[in-house]
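Here the complex is missing a single protein chain, while all its other protein chains stay put.
Chains: A, B and C, in written order; residue numbering restarts at 1 for each.
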Amino acid sequence: MREFRYRFRVEFYDVDSMDVVWHGNYVKFLEAARCAFLRDVGFEYMNFRDIGVVLPIIKMEFKFIKPLFFGDECEIRVRLNEYETTLKLNYEIYKDNTLIAKASTAQAYVDIDNKLTLFSVPEPFLKALRSRYEI
Amino acid sequence: MREFRYRFRVEFYDVDSMDVVWHGNYVKFLEAARCAFLRDVGFEYMNFRDIGVVLPIIKMEFKFIKPLFFGDECEIRVRLNEYETTLKLNYEIYKDNTLIAKASTAQAYVDIDNKLTLFSVPEPFLKALRSRYEI
Amino acid sequence: MREFRYRFRVEFYDVDSMDVVWHGNYVKFLEAARCAFLRDVGFEYMNFRDIGVVLPIIKMEFKFIKPLFFGDECEIRVRLNEYETTLKLNYEIYKDNTLIAKASTAQAYVDIDNKLTLFSVPEPFLKALRSRYEI
Partner (left out) sequence: MREFRYRFRVEFYDVDSMDVVWHGNYVKFLEAARCAFLRDVGFEYMNFRDIGVVLPIIKMEFKFIKPLFFGDECEIRVRLNEYETTLKLNYEIYKDNTLIAKASTAQAYVDIDNKLTLFSVPEPFLKALRSRYEI
């Protein structure tokens, strides 16, 4: 299983009065990385919507190890942890070779119309995943 | 024409690395004040949606005079400037009796379905405005 | 051990294109609740700073159960989980009597000057906690 890498730069508006990235902004970094990962897979939120599925976050966890500063250039390494009943991704944020933070998210596959959780991976997404990752 | 007053407190996440409120966060303060104003009028975004109208911001202007700090308790004074063809509001942000910032927003009345600008105030909103303000 | 309650309203800017509160905004809600909790204790971030201590978030976890919508009025129930070596708080977000989300945060006590983690609760904070909570 390969990992997907997403690069970003810390902006001025990301930083709080302690001169480090405000912890809540890591949620944005993860989302940008996750969307880039799905773009790379070839099946994005728009594609899910087209088949009547949305992917609300049902769980997220963060461990902050070192601070990030304005102007830092970073990399998020995204790994697919689970996709069968929920979509679980693990993230590691690096600045150069220093581990800055670890995180994970879990998303449900939810039917747009009846709002029910599907508990199984939508077929077209599974197909896209398989064509890109060895699962 | 009376003015509407909205109170808020500056949170830690509002403050940037210069220890003052980041200028972009004033857009949030205005929106919260504007929604409170419409709640007071008795005709909110939900009510607009029910009659098939949305109110996108088409213009906004800010003048920043003094900084705000974490924990500051402030007041926004909202005044109705125009409502006939677009909704224009003026805002003054005060900390105690010190003027912190001035701002204005303009919103179009837009038909949800065909995305066309109406250029005239929806009747139910006008009625609600009139029952509350001397216009 | 009593719990502290903090009330807030969901604003328009909190909501995403699925018409529900974007998951990242819960981090803000928690921070506002946490600061209100510390205000209630009588020992805020400013007081920590005055004794040379900052409290970076080192861990946070969220479980999202039900969605929140624009205009919802909610309550966060904050409970002190640990304070001896790190400050750990648990949060439950309620709309009326429905549990919306559960979360927890852990903060280190860090010396501002040498950036070292203290691993023990600063005395003035402990005193303030004890005068308010039965610990």
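In this text, contacts are C-beta pairs under 8 Å (C-beta built on N, C-alpha and C of every residue); 3 or more make two chains touch, one makes a residue touch a chain.
Worth saying up front: this structure is predicted, and the values here are computed from it rather than measured.
**Student:** Among the options B:7, B:59 or B:127, which residue touches the chain absent from this view?
**Tutor:** B:59
**Student:** At which residues does chain C meet the chain that is not included here?
**Tutor:** For chain C, the residues touching the absent chain are 12-13, 15-19, 22, 24, 70.
**Student:** On chain B, what residues meet the omitted chain?
**Tutor:** Within chain B, the residues that touch the unshown chain are 18, 20, 23-24, 27-28, 31, 54, 56-64, 67.
**Student:** On chain A, where is the contact patch with the chain that was removed from view?
**Tutor:** Those residues of chain A that touch the unshown chain are 11-13, 27-28, 31-32, 35, 44-46, 70-71.
Here, only the chains that are shown with their structure count from here on.
**Student:** For chain A and chain C, let me know how many angstrom lie between their CA-based centres, rounded off.
**Tutor:** 24
**Student:** In angstrom, rounded to a whole number, how far apart do the mean CA points of chain B and chain C lie?
**Tutor:** Inter-chain centre distance comes to 29 Å.
**Student:** Residue numbers in chain B touching 2 or more other chains?
**Tutor:** Residue numbers touching two or more other chains: 12-13, 70.
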